[in-house]
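One chain of protein is taken out of this complex; the other chains stay put.
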Amino acid sequence: MPDRPLFLERASFHRRRLGDAARVLPVLTMLLLLVPVWWMPGSLSYAGGAVWLFGLWAVLIVVIRALHRALLRAEAATMRAEAPPGDPDAL
Amino acid sequence: MQLDILMIEDEPNIAEAVRFILSREGWQVDLHADGAGGIEAIMAARPRLVILDLMLPNRSGTEILNDLRAADDADLAATPVLMLTARGQARDDGARADAVLAKPFDNQELRATVRRMLA
Partner (left out) sequence: MPFEALVGACLAYVALMFGVAYAADRAAARGHVRWLDHPLVYTLSLSVYCSAWTFYGAVGYASRSGLEFATIYLGPTLVFTGAWWGLRRLVRVARMHHVTSVADLISARFGKSNRLAAIVTLIAVIASTPYIALQLQSVRLSFEIFATDAPNGADAGAMGGTALWVAAGLALFTILFGTRNLAADERHHGVVTAIALEAVVKLLAFVALGVFVVWGLADGPGDMLARIARTAADPAVAEGWLLKPDRWTALILVSAAAILTLPRMFQVMVVEAADEERLHVAGWAFPAYLFIMSLFVLPIAVMGRELLPAGSDPDLYVLTLPAAAGQDMLALLVFLGGFSAATSMVVMCAIAVATMVSNHWLVPAWLALRRIPAPDETDDLRGFVLNARRVAILAVVAAGWVYHQASGGTAALAAMGLVAFTGMAQVLPAMLGGLLWRGANRKGAYAGIGTGSVLWMALIFLPSVGVGGDLPVPPGVDPWTAAVALSLTLNTLAFVGVSIFGFPDPVERLQGLSFVSAVEPIRHSRMLRADDRAEPLLAMARRVWGPDAALRYFQAEARAQGKTGYLPDLTPRFLTRLERRLAGSIGSATAHAMIDRVAGGVALTVADLLQVADEAQRAKEETQRLEAAQAELTRTARQLRQANDKLTALSVQKDAFLGQISHELRTPMTSVRAFSEILKDPDLTVEERGKFAGIIHDEAGRLTRLLDDLLDLSVLESGRAQLTISVANLHDLITRALAAASATRPERGFLIDRDLPSEHLGLITDADRLLQVLINVISNARKYCDAAHPVLILRVRHPEGGGAVIDIVDNGSGIDSGRQQLIFEKFARLNDPARAGGAGLGLAICREIMLTLGGDISYLPGQGGAAFRIQLPARPPVPSG
């Protein structure tokens, strides 16, 4: 749509993709927590397992925090840009 | 012996004055002080004349007059009615009455009106 400035589309697009990421994250987390234990429970039960588990956990916390901050920023940006509601995903 | 006059009036002092004036002429005057029960009082006493105040608590003089005129008993329905009104411009309120007297009234006028109506 040529009559609208490009950054509007970008802000909205960006926010939508971040929203998708927020939806995928729990599924991804579940896979990361369950698959390794089903696959090789023996090598994840002891000291090595503790390193894997707490490492994964710490990364998750950082990822949630980064995602939430990005989402808040993106929401603020779209709000400022007053993107029209119902803007189609297609870009 | 038939009652001469039944008066329906809620202001005790006015009622007292009217009764005093008319008793001195030899008529017997009974009093009912409320709009409610007014028509029943008339039916019970069957007076020769009803003096009706326009503004009464619970049921107005106009309503009582309408009740009386709608009574099944033709004699009762034809009872002469003298309406007293304190509302200067509302004389038509007493349209179905046989006579209307505005407050404050002249005592002589009251006597004359009643005498004429009872004649």
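By letter and in written order, the chains are A and B; residue numbering begins at 1 in each of them.
Note that in this section a contact is a pair of C-beta atoms (placed from the backbone, for glycine too) under 8 Å apart; a residue touches a chain by one contact, two chains touch by 3 or more.
Remember, predicted model here, so these are calculated numbers, not experimental data.
J.: Quick one: which shown chains sit in contact with the chain that's not drawn?
T.: When the full complex is considered, the omitted chain touches A, B.
J.: Based on the whole complex, identify which of B:Val18, B:Val100 or B:Val114 touches the chain you can't see.
T.: Reading the full complex, the residue touching the unseen chain is B:Val18.
J.: Under the stated touch rule, tell me which residues of subunit B contact the chain that is not displayed.
T.: Interface residues of subunit B facing the absent chain: 11, 13-14, 16-18, 20-21, 35, 55, 57-59, 86-90, 102-107.
J.: Hey, which subunit A residues sit against the chain that's not shown?
T.: Subunit A touches the missing chain through residues 19, 22-23, 25-26, 29-30, 33-34, 37-38, 41-42, 44-47, 49-51, 53-54, 57-58, 60-62, 64-65, 67-68, 71-72, 85.
Rule of thumb we're sticking to: only the chains that are shown with their structure count from here on.
J.: Take the average of all CA coordinates in subunit A, do the same for subunit B, and state the distance between these two points in whole angstrom.
T.: Using C-alpha averages as centres, the distance is 93 Å.
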